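Can you read through this structure? Questions will come right after.
Up next, subunit A:
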Amino acid sequence: MNTQATEGLWRHARKLLVAMSLGGSLAIGPVHAAPPTADVNTTGLAVTDSTVKVGILHSLTGTMAISETGAQEAEKLAIQQINDMGGILGRKIEIIQEDGASDWPTFAEKSRKLLVNDKVAAVFGCWTSASRKAALPVFEKENGLLYYPTFYEGLEQSHNVIYTGQEATQQILAGLDWVAKEKGAKTFYLIGSDYIWPRTSMKIARKHIENVLGGTVVGEEYKPLGDTSFGSVINKIRLRKPDVIYAAVVGGSNVAWFKQLKAAGITGQKQTLLTISVTEDEVLGIGGENLEGFYSVMKYFQSLDNENNVAFVKAFKEMHGKDSVIGDVTQAAYLGPWLWKAAVEKAGSFDVDKVVAASEQGDIELHTAPEGYVKLHPNHHLWSKTRVAQWSKDGQAKVVFESDLIEPNPFPEGYQ
Partner candidate 1 sequence: MGGFSYEELQAILVMQGFAGLSLFSVLLLMALGLAIIFGQMGVINMAHGEFMAVGAYTTYMLSTITETYVPGFMNYYFVFSIIAAFLVAGVIGYFLEFSLIRHLYKRPLDTLLATWGVSLIMQQIFRSVFGAREVSPTLPEWLMGSYQPTDTIDIPLNGLFVLGLTAFVTGAVFYLMFKSRWGLRVRATTQNRLMSGAVGINTKMVDRLTFALGCGIAGIAGAAFTTIASTGPTTGSLYIVDTFMVVVFGGAASLFGTIASAFSIAQAQSIMEFFLSGSMAKVLTLLTIVVILMLRPEGLFSIKIRK
Partner candidate 2 sequence: MSSETDFTLAIEDLTVSFDGFKAVNGLSMYIDRNELRVVIGPNGAGKTTVLDLICGKTKATSGSIKFKNHELTNLSEHQIVRAGVGRKFQTPSIYENLSVFENLEISYPKGRGVFGSLAFERTAEVEARIREVAADIFLEDSLEMEAALLSHGQKQWLEIGMLLIQDPELLMLDEPVAGMSVREREQTADLLNRICQGRSVLVIEHDMEFVARIAHKVTVLHQGMILAEGSMDKVQNDPKVIEVYLGH
């Protein structure tokens, strides 16, 4: 079970802790000795001398269950790996899992239960923005700590949330720069499902295209969630002849969108299409043959060729079956427990305020994340790289471009 990746992470965490202890304190205890509970837990969290409780809050039922399954599995994998290495501050992590049931009030209620009744030290969970927005007031009121894995629209920075996915500018700008440079793209057609994430993302994309790249947006279109008729939209696109189709269509519509594109003769050979809503998870439904040649912009792809990722993919498949696929959010969810571990150990305490303060130092970093090196920014988001990858028939994507580390900027000036 103990793979190279986890070894690496462990080594790194220890290094961090040792460095911190050396720098900050005279009392240098042995690394493995668990500090007394009274010291590491002053706010009445569920921490004993040998265990610490955390919550996992995803939808196990309902329409979102399928998307959230991967995230939840990755979080469990990370926690198991941490426990195998001896836990955090000498304490094993115990999981209390709750079902958000794809129902937003349920997320709020279960958050409250986890924080008030179970007194968990941290919660890993939520997937959709709506569920996070519903749970957020609870976390702020009860002063809990949430690790949120999904790439999202930004415009948020809560004291009580660590965002392990990319905010919109991170994901969008680099991809647009690439396509403008590499494909000489000047005209763009934006299409998305009609809700907040695509709309915010498209807004950022439009500003960037018009103000930075000097291109033009020749069409912008939002389809209701679940809609499956794209005939007219495809004709509009054809009329406008954009250099690039920039897409953020989600769910069942996504499948219809790509099938109908292909049927209309718009394929990867003839047309550049960049999407920010297709990960390996979605490809299973869309079918690789319908996506062939199109590009996705994400921070992580399962095919990433580095030793951290190879180990992670192997461990994940051992735990959850060889047919399982790993998408961007799954990987981001995997980072949550590791980031928490690093912050707790840096703070030397499970107290939420201390962990958050430690996280805001700007020096919590993971060298061994499957996506590569990441660092926590004081604004609670991660520095990360953005990648453009081209899909092939087998449902895997080949990375064609990798950016430098991008600073997270949830409230981008000039993009609002």
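Behind the choice of candidates: all candidates are chains of the complex that A comes from, given by their letters.
Note that a residue touches a chain if its C-beta (ideal position, glycine included) is under 8 Å from a C-beta of that chain, and two chains touch if they have at least 3 such contacts; residues count from 1.
Please read these numbers as outputs of a predicted model, since none were measured by experiment.
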Looking at this complex, which candidate touches subunit A: 1 or 2? 1
So, in the complex, the side of subunit A touching candidate 1 is made of residues 63, 65-66, 69, 194, 220-224, 226-229, 231-236, 238-239, 252, 254-256, 259-260, 262-266, 281, 284-287, 289-290
